[in-house]
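Sharing a structure with you now.
Omission of a single protein chain aside, the complex is shown with its protein chains in their original locations.
== chain A ==
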Amino acid sequence: MTSILTCTFKNLPSTSKWALRFSVRSLSCSAQLQTAQATQTKTKKTLAKPNIKNIVVVDGVRIPFLLSGTSYKDLMPHDLARAALTGLLQRTNVPKEVIDYLIFGTVIQEVKTSNVAREAALGAGFSDKTPAHTVTMACISSNQAMTTGVGLIASGQCDVVVAGGVELMSDVPIRHSRKMRKMMLDLNKAKTMGQRLSLISKFRLNFLAPELPAVAEFSTSETMGHSADRLAAAFAVSRTEQDEYALRSHSLAKKAQDEGLLSDIVPFKVPGKDTVTQDNGIRPSSLEQMAKLKPAFIKPYGTVTAANSSFLTDGASAMLIMAEEKALAMGYKPKAYLRDFVYVSQDPKDQLLLGPTYATPKVLEKAGLTMNDIDAFEFHEAFSGQILANFKAMDSDWFAQNCMGRKTKVGKPPLEKFNTWGGSLSLGHPFGATGCRLVITAANRLRRDGGQYGLVAACAAGGQGHAMIVEAYPK
């Protein structure tokens, strides 16, 4: 009885007249009903949907996230991915041959291993009969890898998928200039010595200027940090607020690290170097120290600094996703269900980093949940200013009505449930690998702290965003 009642309560859209009527009624009703409401947090309905397969995360791992240019600097991206895959195999003991498919996300592609998923899988000793592909969607690349896997399982094409992500910022492909490339390619085709000489005679010194991978948004020619600074200004987020938030992230990450909560980490014995066992970017500082830094993008008066931004990171993550019945048949005790998810996109100029604001109400509506139902928020922290701007946007009726075409705001996530084990600002942000970290952290937090629903959200270059509901697997 109570469960039915709570169910109906949940399914009512909170803004409709129905909800209003319900609350009015509940006031006049018997005490039984009120207890039902009170206990609601403990016995939430599950988000299982009829005729749709339940998809579970068996487990997920990551190698320690390191500042770029440190221990991983001599490796290649597929080496990191391999380490994550090997770690996953050890952690889950899954027989390699049951894996139907592998998907990895990455952003800056190493040209030699453009399908890094396949190279890493082969190198990690997976069956050469397991196909693999690589996806890219900026900072939500591994989210895309996961949801692609979810799609493959839901549509009945696969039962067991490994999804992951990798990024190696210590080494990026730096190219010759277009003019130089053109000359080199033409030289290749030149047949006679005369042709070659005439081509070489066209060489100019400026041909040698190298071309770096784009840091700026292609459509707007604006770097992300610059956009973040403007975003913070648009929402009137002060420098102090940003520094305080960054400090919180580092402090919480440090605490989680010290308490051993970051259990998704698998140690990585780097060839020729010591075994890396923990993230090295967690550095709680003081507000005074942070206040000394100069703005990094909008000079000299901007608010985004090196200390309140996520840093360039090397790392990889991987997770094992299965159809629920397959996992149970194999004797696994899964960690979480992967439930509804959405992708959103908006103006890449002025709202580049507001993906979470757009995605959150959408995914909640889809799942029939409200902000109050969420026990663990796990958001990607690109910049302090970005997180705080998203908070303000989520808490603004004006923004909801004028920019999102919604009637009311969705509300700001309560800080006590928000990124309590640190975030990208402190743990690091290997672009392609962060998504899996968010999901597995949400699952681990739900398991440890109790609670049923986790909300994962992230922004990405191109003005895109993603959100997903993670539901704890019943213990």
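What we mean here is this: a residue touches a chain if its C-beta (ideal position, glycine included) is under 8 Å from a C-beta of that chain, and two chains touch if they have at least 3 such contacts; residues count from 1.
Basically, contacts and distances are computed from a predicted model.
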{"item": "Protein name (UniProt record) of the chain left out of view, among \"Small ribosomal subunit protein mS39\", \"Trifunctional enzyme subunit alpha, mitochondrial\", \"THUMP domain containing 3\" or \"Septin 9a\"", "value": "\"Trifunctional enzyme subunit alpha, mitochondrial\""}
{"item": "Residue of A:68, A:92, A:257 or A:396 touching the missing chain in the full complex", "value": "A:396"}
{"item": "Full-complex contact with the absent chain, from A:114, A:157 or A:221", "value": "A:221"}
{"item": "Hidden-chain contact residue, picked from the options A:233, A:312 or A:330", "value": "A:233"}
{"item": "Touching residues (missing chain, whole complex) on chain A", "value": "218-221, 226, 229-231, 233-236, 298, 301, 347, 349-351, 389, 392-393, 396, 398-399, 402-403"}
